[in-house]
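One chain of protein is taken out of this complex; the other chains stay put.
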């Protein structure tokens, strides 16, 4: 696993903090997931809850504030500054939303905001697409992490474009890559990690499951499984079937 | 997880014992996988190795002997009897191979052998296809477990026919179902379990990985992840994207 | 295209005759589809309509009677005999249904009925699965055509198991193969033909379309497109992209 701005994470799972049935379930879900990072949202109007800060602090994980809900570079930059002050971290998950319904990233606003924030000392985690040229621009701007979507936020559709994600991995061997958004099932988290990604980030699939705590644990296991598998050099799929069961007493057992 | 002839298994992972680089790696792979069952092969000509028995015994898992390499019901029945004596278990994984190259099950020989073995007190785990009518016949014969293939043995292709596997699950709610053969990656094991299967059985994907021990652990985690996810009532995928990040201080946090 | 019991068909499209909004639309759909074969159903209780016979006759296509609705070999054999008399053809599409809801073929009854009918001089078109061993038995019984399903009858799901269909094609190079059932869209008919199949047979996707006549034409074109493409030796997909546009004045144009 590549480092995230110099930080090695114990687990490749990052979890959002929205939509849980209750704060207690949120906390329990984090504990069972083994997640190493929590994303939290802040908007300008937020009068915030002290209880929430306490809750997040007690999770014992790294906080990754995001700029969710921002539709322009300017908004995102302002929000990022507020977040840095509030959470006392240079990390910022940069969301600049381009479409109200699909919540897809705005490539243009994203690059603009990334430049400003990187120049200003932030360590930017941009929520992006699998676009290679956009990725180039973000890296040029100073991003050392990229967070391409798997599918639209909250859709639970999994990896809509595995080829594109694979291509991104191949073209940016030194950048930490996180599939962010769209995951609905643990198998999809494993798939992302098997492609060589460094982490997965999700929220709805856990928070909206019938049993968020069990689902959080499932995603934690699956992400770790995918990470191990990628590193373990998997067999090549074979088009022609071949026997896999030996005869006892043969081969290495004589 | 449904019981396997009255036996509750601690883990939904079953592992084969063939093709490992060495006995030591086999043992280590089992330990890291958390597998609850080991399949072992026996053929009539086997002069067997005492070392192998000792090795398997020391794994501390349940032994599921198989009839790998048998191409007729008669051969399979004879092999099953030898296995029962040798391993002192009524469990038998019944393979009656119908094609030398694809190693696909022979539906006709399979039903014939299943009838004989069930009548003779065996607890039969038939290696079968996803065919519903074949499944009916096997259940009529007395099978309480079915082991449909995901893909040809040793292919690592994953689930070739998810629809068929899902249909089988829906039509046999009371039968323990195991995806056996064809899995190449942990995400595929998770997928099978997410379909509501009770276990997965594999061999080549672990034994032939660059690092069999890490891969064994990966499959163990992924199978468990899929099991948890199925039970946790996953979110429905949504065709329209929707926001997943809340505003701090809103909703349940005021 | 392989011959069907010695008969070369002008088009790789076979169409069913059920569920059309009206006889006139059925006739028009056939005309626009260019289909070479019409399947028609007969049951023992059928008091039949003379109008229907006239209608079918006027289509100018080959009639392939089927044994739809039969659940046992005996029923199917009886129905086949009635069909032979009524339609004056040795061709019979053999359906022995194994499940009332999925309408999947019954491998056991199918082989039994195929043996009887082949021995009795019928030219049997068995509705089957992609199972290779079942296919072997049907060919041994005397079948020279096999009709594996794409998906359950009437589902419109397309090809549930492309690998299995491809494997069937590879193992039976000399047998005419028809994907029968499950097709919902022309692209799926093209896919089947691109796999090297000799024809496709469908009904619901045309009869239940908003515009059955246009859809019939669409399937006719797509089947022909797939047939041509398979014969034209398609390019190999390439994982790495490569330029495809030349510079005018270069290469062969100087």
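Order of writing sets the labels: A, B and C. Residues in every chain begin at 1.
Going forward, a residue touches a chain if its C-beta (ideal position, glycine included) is under 8 Å from a C-beta of that chain, and two chains touch if they have at least 3 such contacts.
Since the model is a prediction, treat every value here as computed from it, not as a measurement.
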item	value
Touching partners, among the displayed chains, of the absent chain	A, C
Residue among C:122, C:163, C:197 or C:219 touching the omitted chain	C:219
Full-complex contact with the absent chain, from A:23, A:98 or A:237	A:98
Touch residues of subunit C, complete complex, unshown partner	16-19, 22-23, 39-43, 45-49, 51-52, 66, 68-69, 101-104, 151-158, 181, 184-188, 190-191, 194, 203-205, 207-212, 214-215, 217-222, 224-226, 228-229, 231-250, 252-254
Contacts of subunit A with the absent chain, listed as residue ranges	98-99, 102, 104-108, 111, 129, 131-134, 136-137, 151, 157, 160-161, 163-164, 167, 171
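Methods note: only the chains that are shown with their structure count from here on.
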item	value
Nearest-to-centre chain - CA centroid comparison	B
Centre distance in Å when subunit A and subunit B are each reduced to the mean of their C-alpha atoms	32
CA centroid of subunit A to CA centroid of subunit C, Å	46
Residues of subunit B whose C-beta touches two or more other chains	102, 104, 151, 157
